[in-house]
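Every protein chain but one is kept in place in this view of the complex.
Right after this comes chain A.
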Amino acid sequence: MSESTVRYSPRGRAGAIKGFLRRFLGYGGAQVGLVCLMFFLIVAAVPGILVGPLQTAINATGDFLVPPSSQHLLGTDEVGRDVLNLVVHGARISLTIALLATVISLVLGTTIGMTAGYYGGRADVWLMRLTDFFFVMPSFVLALVITPVVLEVMGRGGEILGLRPSLFVIIVVIGMTSWAFVARIVRSQTLSLKERTFIDRARIAGSSNLSIMVRHLLPNLVPQIGANGALVVAGAIYVETSLSFLGLGDPLQPSWGTLLSLAQRAGAASAGAWWCLGAPGVCVLMVSLSFVLIGNALDDTFNPRRRVIP
């Protein structure tokens, strides 16, 4: 019986994951991205241990605008705060905002894209119109619109998950403006998946539409969602930086964008205080670059053929 002569390796889910990791880590970009990201995640996890509590104008430890020295590795800002201290604490804020916004974006984008692609017809038309609307919506405008609403609901001093209102606004705004990108990708993937025979089989097996979406489509969408999720984080960090730079951040919970904004307003650039602008700027670049590298490596791992054609 030729069919029983096939050799099996006794591998299941664990083996599949191991194989995936081997291919994924084979990409140089993935290695660089992961190491860089690890570094920032550790920094963001324990800022207090690394550099002590967040410095404010009151407990600032140095002189004004001191260039980098052995005492202040990254110099000080215009009120004498240690820039290293600020940047390390900023990592936590920036990453939290970006990751939470990405979760919102992925949940919304996947749900809407999958529903539109699976049901098709009128649901598809209307959901994609909504998607296009959010696709072109500028985040700054949306932020201006919903800030008063959030302030009304939370109160000026309120907190949600330890986030003050202005940061909460930023998270919601990034989430709402970035899901459209995810929805389009998920929809197009759903359109091709739903023609596959295993969806027909699921229907004949009596599975409901919801169960087909959750049990059959979603697991097959995970690669796309993962790869694009990494790109969404990179975009979220940028948007967060620019929104904060425009003054939507919170001075009491300074993110990298807020630091850039404060330095800019204090005239750091004209005063030649490059460290005030450079330190948070380089952090933004490195973190978003590592997410892009990871996202591309994930994409390559899942669709190895895609990049053959440049």
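Following the convention adopted for this analysis, a contact is a pair of C-beta atoms (placed from the backbone, for glycine too) under 8 Å apart; a residue touches a chain by one contact, two chains touch by 3 or more; residues count from 1.
Everything that follows uses one rule, which is that contacts and distances are computed from a predicted model.
For the chain that does not appear here, its UniProt entry gives the protein name "Dipeptide transporter ATP-binding component of ABC superfamily", which is one of "Response regulator", "Dipeptide transporter ATP-binding component of ABC superfamily", "Sarcosine oxidase subunit delta family protein" or "Chemotaxis protein CheW". Taking the complete complex into account, A:Ser207 is the one of A:Gln31, A:Thr111, A:Ser207 or A:Ser242 that touches the chain left out. The chain omitted from view is touched by exactly one of A:Asn220, A:Ser242 or A:Gln264, namely A:Asn220. For chain A, the residues touching the chain absent from view are 1-4, 6, 8-9, 11-12, 16, 196-198, 200-209, 211, 215-216, 219-220.
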